[in-house]
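All protein chains but one are shown at their positions in the complex.
On to subunit A.
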Amino acid sequence: MRNLKAPLAAAAVAALVLAGCGTTNDRTSDKPQAGASKQCKGADGKYVIGMSQANVAEPYRQRMDDDIKAAAKDVPQFDVKFADAAQDNAKQVADVENYLTQQIDLLIISPNEAKPLTAVVKKAYDKGIPVLVLDRKVEGDAYTGFIGGDNVEIGTEAGKYVAEKLLPQGGNVVELKGLAGATPQAERHQGFVDAIKANPKIKIVADASGDWLREKGQAQMDALLKANPKIDLVYAHNDPMAEGAYLAAKAVHREKEMKFIGIDALPIPSGGIKAVEEGRLSATFTYPTNGKEAIAAAKKILVDCGSIEKTQTLKTRLIDKDNAASIYAEENPTG
């Protein structure tokens, strides 16, 4: 008899769950669609915004959340909630579903990957909830607006800067790439390679994947230094890998022989702008977090009852020794 208890208990739980489903189903299905009816209530309205972040373990994405938080402080009508998918597409789908359950007024999402998030973003959009997509796109056009940087342009700017300013006489370049398969990795590579063609004396002598990580960049650079006696410049797809490469070169006292450039230029103490200011990196290129712009767009939609551009591309900015300190201060007005 006791053998039957577990399945009975499980059945009871299942029955409970199903009963819950049955009773509430009638109520929800009769309801009018929430998002459409209460989109823009003007300045007198109160709005709950759900921000679904792909992975706050990446400093860039933490900064994006922080920028959104800071910008939302100036809009008293906004109450922004944050969820973190920890780099898991399935978790991010669940996060958005949970926001829909909460009947948020606007969704901001920085998708972990395009394809897996497309369906759930469309579900939100079809419910009449305005959706702002940041940094990485989703497929199709079932969203209100996309705000992001242009990684090809960033790669191009970096390549131009190397060809014209850092290595006008040519030289050997080592490329530390981001995670294989990631779109920004491919685009930052392509833009750079195309731009340095302007200076045929520049050669990419080696490349390696540092998976966006400082420690991985350092380890890969250890090996590249052994294999390549002459390196003039390290082009890393982000600042942490550039810093890792710098540490590897410093360990074998070769950091003065070569220059280091990165991408992202996060205005945080451990970010690329400080690294340029302190002389470890020669330059870095901003990859905008879009946080401020997202709140501005949300305000336009919800408070001003206006419309926004479907695609808003933010320009990159060169950070070098000359402007690093001032831009850091500009990005961190309170401290």
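We adopt the following convention: a residue touches a chain if its C-beta (ideal position, glycine included) is under 8 Å from a C-beta of that chain, and two chains touch if they have at least 3 such contacts; residues count from 1.
Rule of thumb we're sticking to: contacts and distances are computed from a predicted model.
Colleague: Missing chain's UniProt protein name, "Di-heme cytochrome c peroxidase", "Monosaccharide ABC transporter membrane protein (CUT2 family)", "Electron transfer flavoprotein subunit beta" or "Ger(X)C family spore germination protein"?
Modeller: Missing chain, per its UniProt entry: "Monosaccharide ABC transporter membrane protein (CUT2 family)".
Colleague: Quick one: say which of A:101, A:169 or A:334 touches the chain that got left out.
Modeller: Considering all chains, including the one not shown, the answer is A:101.
Colleague: Identify the residue among A:40, A:70, A:119 or A:142 that touches the chain left out of the display.
Modeller: A:119
Colleague: If the hidden chain were put back, which of A:90, A:251 or A:305 would touch it?
Modeller: Answering carefully, the residue with contact to the hidden chain is A:90.
Colleague: What subunit A residues would touch the chain not displayed?
Modeller: 1-3, 5-7, 9-10, 13, 16-17, 20-25, 27-28, 56, 81-84, 86-90, 93-95, 97-98, 100-103, 113, 115-116, 118-119, 139, 180-181
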